[in-house]
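Every protein chain but one is kept in place in this view of the complex.
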Amino acid sequence: MIRAGIVGGTGYTGVELLRLLLPHPEVEVAVITSRAEAGQRVDAHFPNLRGYGDLCYTPPDLAELDTLDVVFFATPHGVAMDHAPGLLAKGVRVIDLGADFRLADAGLFARWYGMAHRAPEALAEARYGLPEYYRKQVGEARLVANPGCYPTAVILGFAPLLAEGLLEDGGLIADCKSGVSGAGRAARVDLIFPEVADSVNAYGVSGHRHRPEIEAVLSDIRGSGLELQFTPHLMPMIRGIHATLYGQLRRPLSDAALQDLFARRYAGEPFVDVMPFGSHPATRSVRGANVCRIALHQPRPGRVVILSVIDNLVKGAAGQAVQNMNRMFSLPEEMGLAHIALLP
Amino acid sequence: MIRAGIVGGTGYTGVELLRLLLPHPEVEVAVITSRAEAGQRVDAHFPNLRGYGDLCYTPPDLAELDTLDVVFFATPHGVAMDHAPGLLAKGVRVIDLGADFRLADAGLFARWYGMAHRAPEALAEARYGLPEYYRKQVGEARLVANPGCYPTAVILGFAPLLAEGLLEDGGLIADCKSGVSGAGRAARVDLIFPEVADSVNAYGVSGHRHRPEIEAVLSDIRGSGLELQFTPHLMPMIRGIHATLYGQLRRPLSDAALQDLFARRYAGEPFVDVMPFGSHPATRSVRGANVCRIALHQPRPGRVVILSVIDNLVKGAAGQAVQNMNRMFSLPEEMGLAHIALLP
Amino acid sequence: MIRAGIVGGTGYTGVELLRLLLPHPEVEVAVITSRAEAGQRVDAHFPNLRGYGDLCYTPPDLAELDTLDVVFFATPHGVAMDHAPGLLAKGVRVIDLGADFRLADAGLFARWYGMAHRAPEALAEARYGLPEYYRKQVGEARLVANPGCYPTAVILGFAPLLAEGLLEDGGLIADCKSGVSGAGRAARVDLIFPEVADSVNAYGVSGHRHRPEIEAVLSDIRGSGLELQFTPHLMPMIRGIHATLYGQLRRPLSDAALQDLFARRYAGEPFVDVMPFGSHPATRSVRGANVCRIALHQPRPGRVVILSVIDNLVKGAAGQAVQNMNRMFSLPEEMGLAHIALLP
Partner (left out) sequence: MIRAGIVGGTGYTGVELLRLLLPHPEVEVAVITSRAEAGQRVDAHFPNLRGYGDLCYTPPDLAELDTLDVVFFATPHGVAMDHAPGLLAKGVRVIDLGADFRLADAGLFARWYGMAHRAPEALAEARYGLPEYYRKQVGEARLVANPGCYPTAVILGFAPLLAEGLLEDGGLIADCKSGVSGAGRAARVDLIFPEVADSVNAYGVSGHRHRPEIEAVLSDIRGSGLELQFTPHLMPMIRGIHATLYGQLRRPLSDAALQDLFARRYAGEPFVDVMPFGSHPATRSVRGANVCRIALHQPRPGRVVILSVIDNLVKGAAGQAVQNMNRMFSLPEEMGLAHIALLP
C-alpha cells in the first residue's frame, strides 16, 4: 500500500483527491492537513465522504509527512516549493497540484506569479505530469508538476497537429470556457451564486497565468517556440472545461486524414477519447471522469477547429494527479480511475 | 455472472442503470432495448459511456429476454405489466423501475394511472423494493416493484417514527423538492431550460401519483391506515430530492431520544446515513451515490422536522434497483454501489 | 422631486433600489453612501447602471443626509438604529430595509439579533411597511420598517384566512424556498456557485430571525397570538421566494369560497395577484416585478395549501420600499413600479 498525504485538503482539489484515493486499492490516505480545520473530521467538511473512514485534518507536520510514500500538494502557489525539497530529501515523492513547478523557467514563474522561485533545484528536477506526452519522465520522476486545468485541455487538443508541424504560426487561438470550481473554494464576492449564475463573461483576456504554461509545453512538444492567444471565460456551471481551439493548416489535409492523425496519436491512451469527426462533446460527458474527449472540425479547407473537454477537477487536477501517482509507483495507469461520467 | 437486460434504455434511469451495471463485477448487460434507437450504439446516445463496451440498442425481443437472469424495466407505466408475467413464467426475475407494481391495490392503480391493471397475478406476487423495510421479501421475490423517487425519500424519513407509533395522525406533511431529471427524458416544452432554470414552482399540489404509494407503504409499516399531505416542487437542478417532513409527536421526546431512535433503526444499513441532530443535508452530498441522508430537528417541543435527501436517479431509481438485484441474487447488497457522491 | 439617499449602496438591495429609483419620475437619488467604495462610480460597481447618470459613492455624511427628504437604509442590522433618530429629528423620513425596526418588541429583537436595541423611541414610532395591511399607518409614518422577504410572502399568503379566524392553531407551516440573493452580496464560501448550484438544502430549521417577525405580524393581523413553523430552504436560483403554506380550516369551506375570500381581500391591490384556484405560480413569473402572486389549493377537505411567490429583491425588499415611499409622500402607490416580470 502506498501511504499518501494531502497538504491543503479543504479545497476542491482536496476533496476530489479523497473521492479518488479513498477507494483506490493500493493507497492509504494517512494524512490530510489543514491548519484552519485541524482536529475536524474531513466528512464534517465534505459530507459526501460520510461512511468512507474517519479521517481528520491535522496541522501540517513535516516529521509526519516525511514518513509517507507520496505527498500531494493541493495548495495555492508558493507552498509546495517550500516543502518539496525536504520531502524529496527524505525519499518522499511529491505531486504538486499547484503551479510551483509547472514553469521550468524560474524567471517566467517570477514574472507571472509575482514571487521569486525559492526551490530552483527542485524545479530543475520536476517533470510535467501530462502522461500522454511525458509518460517516461513521469515514471522516473520524484517530483511531478501536475498541469493546470486549461493547459491540459488545450495541450491535448493542439499537440497532435503541432507535433507534426502542421499548423501555421500566428493564428493559434484557445478560446476556453470553465466552470466555477476552477477558481477554487474561496470566499470571494465575485464567485457567489448571484454574481455568476445565468451569466457568462471573459476574464484575464490581456494575460492569464496558464498562457505561458501552455506556450512552454506546446513549444517543447513541437520543438520550437510558439505563441498563442488564450481567452478564458467563466461559465455558470460547477465543473468542466471546454476548449475551442483554432488553427490554420500549413498544407491541405482531408477531414479523414485529420481524424486519422488524432486517432493514431491517442490509440491506446486510456484517458483520451477521440470522438467521430464533426462531434460536439459536452462537458457533462466527462463530469467526474478522468478523460479528455476531443472532436475535430474543418469548417473551411485549412481552418481547423478542435473541441477538447475535460472535468477541470479530474483530468484537469485530481484525476491526473492520481494517474501520475500510478505511473510513479509502477501501477497500472487506470487503477482507481474507472469512473463513468455522471450524465445527466 | 448475472445476465441482465434493460427494457427502455434511452431515458435517464436507463443510462443510470448502465453506469452502475457496466462496472458491476457480477453482471453482464446482455441486452438493452429501444424500439426508436434499435441498431444504434448506446454510447452514441450517451457519450459518457464511451469506452465501456459496444452495447447497441435492440428492438424488444421476448425470446431474447427469456434467456436472461433478470430484466429491468425502465419504461413508462403500462409496459412492464404486459411483459412481466411471461418473463416470470420463464424463470426470469423482473425489476420494474416504473409504477406498474408499486400499488398493491389494483383499484388504486386504476384510479391514479388511468388504466386497468392487466397483470393482477403478477401484481399479487410483486414485492416493494425498499430493502430497508422489506429486505426479506425482496430476497425471496421474483418480481420487485422499485419504489418511486419521492416515496423512497419520504418513507425512509417518516418510517422510524411511524413504526413506533410516535406521530399524531392528521398533521403529516411531506414538502418535497425535486430536480428536473425526475420528470424523465422527454420532449416537453415545460421542461426546457429557459422554462425551468432560475425558478421554482410547485406542481400537482391537488394530487400526485406518489401520494397513494407513500400512504400505502407507510400505512403498512405502521400497521394502520394514514393520510399525509404531499406537495412536490420542481427545482432548477438536475438530480436530487429534498424531502422536508413535518410531524407532531404523540408524546414528548428529547432531541437525543429522537436521534437515538433513528440511529438505532438504521444502524447497519449501508445506504441510510443518519446525520448529527440538527444537520442540514444538501442534495449535492448524495449526487451520484446510492444513499439517503437524514437529519432531525425539533424546533419546538413535539414539532419534528425530518430532512431526507437522495439522488432521485440512484437511491430513487437505478441504484435502488441494483441494490434489489443484489439482494434477489444473494450478493452483498453494496456490490457495485460504492460510489462516493460527486461534490462539488 | 423627492431627494433621496441610500445608505449602504453596494449590496443587492442597494442596486435594486437604484434600478427602481433612477427612472422614478418624482425621485432624485442625491446621495448613495459606501465607506469602502467612496469615490467610485456606482456604475463601475454595477455595470447594468451604465448610461443612467454618474452617481458616485460617498462616505456616510450625516450633515448631507440631513438635507434629504428620505433616506433608505440598505444596511446590515444595527446601522439604521444609530442614524434614524437624528434624521427624524431633522425631518427626514426613513425607510429601513434592514431588520432594526421590524420587531416592535425590543426584547424580542435583542434575543434574535444578539444586540440591545439602541433606539427604543424610534422603534416605538416605526410602522411595519406592508401597505396591504398597514396602508394608513405607512401613509402617516416618518419611519418605516420594510418587511423581510420571507415575511412578505408568508404574511400575504396566510393573512386573509387568519384575519377571518378560519385557521386552526397549531398546524401552521411555512415551508419556504429562496434564491441565493436573499443572503446578500457577501464574500462567504458557502454562497459561492459550486457550493450552491445544482443542489438544495434547508437551513436555520431550528430557528430563523424571520419567524418571530412573521408570528408577530400575523398575530397582530389576527388579533391574538399564534405560532407557526418556518423552514427556509436555499435554492439554486438568483432571485425569488416560493412560500408553500399549510393550514387546517376551522370549518368547511368550498374551493370557490376560499378563492372568493382571497379575491375580495386583494381586489384593488395593485401588487397582489390572486391567480385562478389550483394554479402553480412560478417564481420566474415575478422576476423583477413588485408583485406577489398567490394560488390556493385544497387537496383534501379542510387542508389548505397556499402558494405565494415574490421576487425577494423587489416585493421582498426594494420594490416594497419604493411602494412605501410613494405612500409616505402621497404619490400613487404604483408610481415607478410598473415593471413587467422578465420571463424567461
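Think of it as A, B and C in the order they're written, each chain with its own count starting at 1.
Just so we're on the same page, contacts are C-beta pairs under 8 Å (C-beta built on N, C-alpha and C of every residue); 3 or more make two chains touch, one makes a residue touch a chain.
Quick caveat, the model's predicted, so the values are computed rather than measured.
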Worksheet entry | Contact residue for the chain not shown (choose from C:G51, C:P252 or C:G268) | C:G51
Discussion item. Considering the complete complex, identify which of A:E195, A:E213, A:D273 or A:E333 is in touch with the unshown chain.
Written reply: A:E195
Response to the item:
Out of A:L55, A:L191, A:M235 or A:L313, the sole contact with the unshown chain comes from A:M235
Worksheet entry | Contact set of subunit B toward the excluded chain (per top definition) | 12, 179-181, 185-189, 191-198, 236-239
Item to complete: Could you list which residues of subunit C touch the chain missing from the display?
Response: 12, 15, 19, 22-23, 46-52, 181, 185, 197-198, 238-239, 273, 275, 281-282, 284-289, 291, 293, 313, 338-344
Worksheet item: When the complex is taken as a whole, what residues of subunit A touch the one chain not shown?
Response: 171, 173, 175, 177, 179, 194-195, 197-203, 205-207, 227, 229, 231, 233, 235-240, 242, 244, 246, 278, 280-284, 287, 297-300, 303, 305, 307, 309, 344
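Assume only the chains that are shown with their structure count from here on.
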Worksheet, complete the sentence: Per contact tally, chains sharing the most pairs are B-C
Worksheet item: Would the interface of subunit B with subunit C count as same or different, where same needs over half of all numbers used to appear in both copies?
Response: same
Item to complete: Take the average of all CA coordinates in subunit A, do the same for subunit C, and state the distance between these two points in whole angstrom.
Response: 45
Worksheet, complete the sentence: CA centroids of subunit B and subunit C: separation to the nearest Å works out as 39
Worksheet item: What parts of subunit A, by residue number, touch at least two of the other chains?
Response: 12, 181, 185, 197-198, 238-239
